[in-house]
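Excluded from the complex is one protein chain; the other protein chains are retained at their positions.
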Amino acid sequence: MQHAKPLPTYLAQRFHGWKATSYAENAAWYRRLSSEGQHPRAMVISCCDSRVHVTSIFGADTGEFFIHRNIANLVPPYLPDGQQHGTSAAVEYAVTALKVAHVIVMGHSGCGGVKGCLDMCSGNAPHLEEKSSFVGRWMDILRPGYERVKDQEEDRRAALLEREAVVVSLENLMTFPFVRSAVEAGDMSLHGLWHEIGGGALECYDPRTGGFVAV
Amino acid sequence: MQHAKPLPTYLAQRFHGWKATSYAENAAWYRRLSSEGQHPRAMVISCCDSRVHVTSIFGADTGEFFIHRNIANLVPPYLPDGQQHGTSAAVEYAVTALKVAHVIVMGHSGCGGVKGCLDMCSGNAPHLEEKSSFVGRWMDILRPGYERVKDQEEDRRAALLEREAVVVSLENLMTFPFVRSAVEAGDMSLHGLWHEIGGGALECYDPRTGGFVAV
Amino acid sequence: MQHAKPLPTYLAQRFHGWKATSYAENAAWYRRLSSEGQHPRAMVISCCDSRVHVTSIFGADTGEFFIHRNIANLVPPYLPDGQQHGTSAAVEYAVTALKVAHVIVMGHSGCGGVKGCLDMCSGNAPHLEEKSSFVGRWMDILRPGYERVKDQEEDRRAALLEREAVVVSLENLMTFPFVRSAVEAGDMSLHGLWHEIGGGALECYDPRTGGFVAV
Partner (left out) sequence: MQHAKPLPTYLAQRFHGWKATSYAENAAWYRRLSSEGQHPRAMVISCCDSRVHVTSIFGADTGEFFIHRNIANLVPPYLPDGQQHGTSAAVEYAVTALKVAHVIVMGHSGCGGVKGCLDMCSGNAPHLEEKSSFVGRWMDILRPGYERVKDQEEDRRAALLEREAVVVSLENLMTFPFVRSAVEAGDMSLHGLWHEIGGGALECYDPRTGGFVAV
């Protein structure tokens, strides 16, 4: 692999700063994490978006959350077809190997993936409809959510579809046999969140109303 | 989705603590991130493992890294077959929409996914070879790496294969036309890292030697 | 003391979160607790085990319970020999200085200390029998309880001995003159509980039957 480059200097400098401070002060904890392996209590599925730091929001220490991040925090339906499904692999590992107690799906405001889905489904982004568009095909997962928001006022649709990305993922999670059995046995619980970046708000999906309420 | 539960109380309390401190102190920045959208300078591809906090290691602020996390920080080869490829979608979005300057793949010590791959390829994990194993099929991506380490001493293989997970991903990244053209045009650079959790070490892939050297 | 380290960052952050929320909202109460001193209505003796949160289970507010926690929630017999007895000191302070109305001893399922006692008394943990084993010598307090369960079925012994840890402690409490006189004067009552962690159950010692019944 001849194309790789050295780490940019500013990142190398920051690493050395971390090593001399945070690492040094917590070396005992890092060593134990290394020797004992991880025992995270929850899996979090959130977006790749650079503005979403779930560990900050929840004051999580190293070792606390098993975190999968993809475009628009989506979980596809269960499809054991022998193909590569990275999200399904992460869910399978968290539930069957790590036996996490919670799976938390967290959406967020201003999601670029959700915006693309909205544009695509309303006919305004033909490039996303092409077979070769990885983003477009990935956002197909959210089409059932689009059907539920397409008749809403136009300026509310994006925020509603961001919440649907959470609901659709929760629904799809329940199509995985090992998720369903763990949930039904009471060994694991699912949680849906939506985070508003600018105002720092957090809403939680309420299964009784089907809506989201402030935490 | 009737199965979702409210957020566990301790997480709700911690969120309120974050809101009243970190958020309150940086509200102007969060608002600007919200109104201007994200402009991350780098994409990081790392593992879901709860012990790997790339934002800590690099002192990254909100908005700095676009982060995709999957099992064993793997990138599959370019395969525009119209199917759902979450990792490829994340790479496509980072490179073509966000136009990040760097793509950093970071592996780590004690990786459960890599361990599974090693067991599977050496015939010791038949359940991972089943068509229905999402983890097994996902780890198929790393089979070319296994071929390169299988003749090494047994107790060194896992750590070597963790580094191969980085190299294979860098190789696969170059099979994406939009990655190759950005790299060849000098608009983007690729970087490979391996992080040792217990000792807090960081190694960088060196294309001249094909090995990893301490940062 | 040159070996102390700064507080881990994640705990410092959480503290600041608590200060800005829970503390800020209840500052008047904390100030009053500070100026008036404590007037707890009960003393609770429970285990150090990280899974046992008596304040959660009983929704206890700050200032409500005087809580002593040791391995296996044990109270040794009254022994005024001039040596250091931390548990006896806590009981003496609660009863004679704070004049609590209740002393509650709460055992729990999966107790590591009780498990150690069982292993030791049945000859399977020679290291716990050594003079230098603090855990072993501490668990000697529970030897009378072992005598009462040793002939029970093997797989029931641990849970029975956990309950005996409560009964033995209640018996030992009554050997303290100031406890006995307060109880006999009707100024204070003793209570024995056993908490099952996984199922969230709570059982109370019933002196009429000598057994435990669901609360």
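Labels A, B and C are assigned to the chains in the order they are written; within every chain, residues are numbered from 1.
As a working rule, a contact is a pair of C-beta atoms (placed from the backbone, for glycine too) under 8 Å apart; a residue touches a chain by one contact, two chains touch by 3 or more.
All of these numbers come straight from a predicted model, not from anything done at the bench.
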item	value
Omitted chain - touching chains that are shown	A, B, C
Residues in chain C touching the chain absent from view	1-8, 11-12, 14-19, 22-23, 27, 30-31, 33-35, 37-38, 40, 43, 48-51, 53, 55-59, 62-71, 74, 76, 80-94, 97, 102, 104, 109-110, 112-113, 131-135, 137-141, 167, 170-171, 174, 183, 189-193, 196-200, 202, 204-207, 210, 215
Residue numbers in chain A that touch the chain omitted from display	25-29, 31-32, 36, 39, 41, 59, 61, 63, 99, 101-102, 182, 186-189
Sites on chain B contacted by the missing partner chain, in the whole complex	5-6, 8-10, 13-14, 17
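In the analysis below, only the chains that are shown with their structure count from here on.
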item	value
Computed distance of Cα centres, chain C from chain B, in Å	45
Chain A and chain B: spacing of chain centres that average the CA atoms, whole Å	14
Chain B residues counted as touching two or more neighbouring chains	14, 16-19, 22
